[in-house]
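Coming up: chain A.
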Amino acid sequence: MTLNASITVKRGDEFTLETSIRVEEGKTVALLGPNGAGKSTAVAALAGLLPIDQGRIVLGDRVLDDPDVGVFVPPDERGIGVVFQDYLLFGHLTVAENVAFGLRSQKKERDAADVKTSAWLERLGLSQLANSKARDLSGGQAQKVAVARALIIDPGLLLLDEPMAALDATTRVEVRRDLADHLSRFAGPRLLITHDPTEAFLLADEINVIENGRITQVGSADDVRLRPRTRYVADLAGSNLLTGTALSGAVTVGTHILQVGDTAIGGSVLATIHPRAISVHRRHPEGSPRNVWKTAIVRIEHFGDRVRLQTGDPLPLAVEVTPAAVDALGLKHESEIWLSVKATEIGVEPG
Partner candidate 1 sequence: MSREKARHGRSRPPIAFVVLAAIAVVFFLLPLIGLLARTPWSDLVSLLASEVVADALVLSAIASFAAVTISTVVGVPLAWVLARVDFRGRALVRGLVLLPLVLPPVVGGAALLFALGRRGVVGEPLYEATGLVLPFSIWGVVIAVTFVSMPFLVLTVEGALRNVDVRFEGAAGSLGAGGWTVFRRVTLPMIGPSLAAGMVLTWARAIGEFGATVTFAGNLAGETQTLPLAVFVALETNRDTATALSLLMVAISLTVLVLLRDRWLRPQ
Partner candidate 2 sequence: MAASTLRYGRLRAVSAVAVIGFLFTSCGGSSDASDEIRVSAASSLSRVFAELELAFEAAHPGVDVVLNLAASSLLREQILAGAPVDAYASASTDTMTPVVVAGLTVGGATTFAHGSLAIAVPFGNPGNVTGLDDFGSEELLIGLCDIAVPCGTYARQVMSRAGVEPAIDTNEPNVLSLLTKIEEGELDAGIVYMTDVRSASGEVEGIEIPDAVNVAADYPIAVIVEGPNTEGGRAFVDFVMSGVGQEILAGFGFVTP
């Protein structure tokens, strides 16, 4: 089933959320935006915790909310699995009881609850913790329980509200990998709400950027990253995100090799280069940067006091310079340039 939601919600006098979101079966859509953009409002509206003022929410062939016709399905009848920002596990219940909660609340599922619970606990590696109280879990463990709890009820839509926000950086990386796995195994539509662009880029098939209650850009990760439409998107797309293989300080990305500062890391990695960390030259530069290569400008975009350059082979990157620099160097579409990046400016993490 597909989620088709057009949502208009007024919160107080200042803020209105007006968006359209569409998520197809088997796809993950990310709703990416800064805090205060309206993400939580959207989650609340979809989950049924907040009625919409105008619009229509349809999941599959069921209308969940339609103020014009007077239809409003309460949260407990929507069949939407939600992984909440703080997980909201029932602390006084055990892990098993938390996971089984949704099933036990529905009369028809009660008998199968035990079997299904064991299966899901096993699937997520939580069997050992089955009888631990939910309030005693670590962040990563709690997140898994929250995911299991939401998926076990076989929801029509999976809603993840900032699923990694409560985790520290190290746990986040590990959990992100697992989460990608679980998401791919869930057949229905998935909506991921986040403010972390990396998370969106890695987990989502399509990214909807939301700012001030409105969607400002819809596209794939590459679209958003390489062709940002607004200043915010340009900023957060910020880092160029590259996947490659590392070995003793050298990361191979496609046909290009980058020298990086971290010599210890090995294997599959994510490399990030901030557009502002890349220097542009008309001739081969002399100097310390270990990464120097020749390329051509594919596109120039102006954003007020910043200019974004899109470069081509061997390594397509977004580069940010000032308008003054563009004039000084006489940069244009198809201009040949040299780029230089210090090894220490390239961030590397296991991926």
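Basically, contacts are C-beta pairs under 8 Å (C-beta built on N, C-alpha and C of every residue); 3 or more make two chains touch, one makes a residue touch a chain; residues count from 1.
Behind the choice of candidates: all candidates are chains of the complex that A comes from, given by their letters.
Since we're looking at a predicted model, the values are computed, not measured.
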Candidates 1 or 2 all belong to the complex; chain A touches number 1
What does chain A use to touch candidate 1 in their complex?
47-49, 74-82, 84, 86, 88, 90, 92-93, 101-102, 105-106, 149-150, 153
